[in-house]
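With one protein chain withheld, the remaining protein chains of the complex are depicted in position.
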Amino acid sequence: MYILKDIASFIDAKLVGDVSLKINSLSDSSKAQKDQLTYIVDGKHKSDLINSNAGAVILTKDLLDDCPTNALVVDNVYLAFAKITHYFKQQSSHLNGIHASAKINSKNIANNCTIAEKVIIGRNCTIGANTAIEQGVTIGDNVIIQPNVTILQNTTIGDNIIISAGVVIGSEGFGNALDKQGSWHTIAHLGSVVIGNNITIGANTVIDRGTLENTQIHNGARLDNLVHIAHNVILGADTAIAAGVTIGGSAILGKRCKIGGGAVIASHINLEDDTIVTGSSTVDRHLSKGHYTGFTSISLHSDWKITQIWLFKLDKIVQYLNIKLKNLRGK
Amino acid sequence: MYILKDIASFIDAKLVGDVSLKINSLSDSSKAQKDQLTYIVDGKHKSDLINSNAGAVILTKDLLDDCPTNALVVDNVYLAFAKITHYFKQQSSHLNGIHASAKINSKNIANNCTIAEKVIIGRNCTIGANTAIEQGVTIGDNVIIQPNVTILQNTTIGDNIIISAGVVIGSEGFGNALDKQGSWHTIAHLGSVVIGNNITIGANTVIDRGTLENTQIHNGARLDNLVHIAHNVILGADTAIAAGVTIGGSAILGKRCKIGGGAVIASHINLEDDTIVTGSSTVDRHLSKGHYTGFTSISLHSDWKITQIWLFKLDKIVQYLNIKLKNLRGK
Partner (left out) sequence: MYILKDIASFIDAKLVGDVSLKINSLSDSSKAQKDQLTYIVDGKHKSDLINSNAGAVILTKDLLDDCPTNALVVDNVYLAFAKITHYFKQQSSHLNGIHASAKINSKNIANNCTIAEKVIIGRNCTIGANTAIEQGVTIGDNVIIQPNVTILQNTTIGDNIIISAGVVIGSEGFGNALDKQGSWHTIAHLGSVVIGNNITIGANTVIDRGTLENTQIHNGARLDNLVHIAHNVILGADTAIAAGVTIGGSAILGKRCKIGGGAVIASHINLEDDTIVTGSSTVDRHLSKGHYTGFTSISLHSDWKITQIWLFKLDKIVQYLNIKLKNLRGK
């Protein structure tokens, strides 16, 4: 908890409002409550600002008149947000063995695991060698965790789960703000990962935690090896993701989607229920139910070179043809 | 070992034949013997069924007349197969230290390794810190395993091998059957991984074990970092796979193939000996010896947008031109 005056000082903001307001946490603008701080990046989100119930809002000067609550006025909102996240970040300090406050209801726990404060592990679980579980992680019943897995702070895992070797769950999302000098400032990710029931996660797959909200993997999902699930992604129930897929931040996949191996789904993309994406495709727009594909079929290298030349000349070819046809017609 | 009557009960099948037949294992239809159970997914594989030497076959009602042996009749064969695999699955229970039954003929074994039942390690090997090796793994001579590696049940590794940090070998393949309700049922993978001699495997690469048969990496192969080798893949001798390549299930690569970084090879694809695939290509069909490429060359984003528009209008452009040309000719 910080008072608003101190927060203003941390991020070098001009405070307009109640200097002594207590801020307990950060939240998205649409969900922020009276004890929470939020941010509005620019005028596009003015309606979010006007309707906000937040205790305070980080914003630029031009939006001050539309602010219904306490304001922290800065030049670069996203940078100020990045900076303040670190004040609300939970440190991980437990490095050795099983912490006394952990509640473990299973016997098959490898001796050399590292299990931190307030971890809860249900019944009939197996925790493999060298697995590290940070504070606040909750694991249900019948969960098998293979060796060399890392589960970071406050991740919630349901029942009947297989987590393969080398998996990392709850890693920080890839969010960074640029300053005037062109340097990056890391956003501390304060959300968690919530994993439902009856799910399998393949080897060396990584699932990032959310920025303020949670990354979510719903019941029955299937994840293959070497998959990347970015911060704030939501995978719907029974959705299957094959190996080597990269899913960008805040992408939302519906139920029963099937994503083929090596596909890339851009950030902030929505896929409706029952969307099928062929492996190796790039998903660069929202998709409704259906089967989609997007890659260049393989061909002999010599043919490919010719095809690529014409591909990039298509614009000129069409222009040329239009002129030619016009001329001919004019004859 | 299970008797057929019990198996019928496990998968809710109608048994036609010898209720007391002993089934020792599962096998592919083409290889199954008298003490083995196999499955025929649909009528396309009728000839496999007719020629099968299996002790029993899981199949649908319509194929019963063509079954030369004991039959387990179900509605959804693949789902029934998925369910029965779990009864033949080998559990891994060794979690701490080196098991008394392991035979280790090398001195350079990190203290905190976890080495399970009946593991055999040859001469002059180095096993790095935090490496976990499950039961039944066999490792030859002159094998260097870097830290944080996981080698799962029954993997066989030859001589003169380097396994880089973070590698996972023998993880479960990504095979799942759908039920009527649209939920996935995991197939327990009962095959292994067999790795020949003189091979290097790059950091954080993952090699899945086979479904019933083995995933195979032949002598002299080279695998870079972050490669995915799915279940039942066969990599021929001296084949080299650069970083970030995703190879789908049951793909078979011949000898001396070279696959560039970031390429994706679809499931069930065959590449003949000496096939070269440029990095980042998508291999969506069988390839014979030659050099192949399949991706869109990079261009200015603004040019790319125009190119993509014309690409998706090609069909209409050709139609339009045909009409125009016809009209002109008609003049």
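As written, the chain order gives the labels A and B, with residue 1 at the start of each chain.
The rule we apply is simple: a residue touches a chain if its C-beta (ideal position, glycine included) is under 8 Å from a C-beta of that chain, and two chains touch if they have at least 3 such contacts.
Everything numeric in this text was worked out from a predicted model, so none of it was measured.
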Given the contact definition stated above, which residue among A:T38, A:S52 or A:N130 touches the chain not shown here?
A:N130
Per the touch definition above, residue among A:Q135, A:S171 or A:N232 touching the missing chain:
A:S171
With the missing chain put back, one of B:L26, B:A203 or B:I252 would touch it. Which one?
B:A203
From the list B:G17, B:G97 or B:G261, which touches the chain that is not on show?
B:G261
Absent chain, residues of chain A that touch it
93, 95-97, 112, 114, 130, 132, 148-150, 152, 166, 168, 171-172, 174, 176, 182-184, 186, 204, 206, 208, 226, 228, 230, 244, 246, 248, 264, 266-267, 276-278, 281-285, 287, 290-297, 299, 303, 306-307, 310-311, 314, 317, 321, 324, 328
Of the residues in chain B, which ones touch the absent chain?
108-112, 126-130, 146-148, 162, 164-166, 198, 200, 202-204, 220, 222, 224-226, 238, 240, 242-244, 255-256, 260-262, 279-280, 295-302, 304-305, 308, 311-312, 314-315, 318, 321, 325, 328-329
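Just so it is clear, only the chains that are shown with their structure count from here on.
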Chain A to chain B, mean C-alpha position gap in Å, rounds to 29
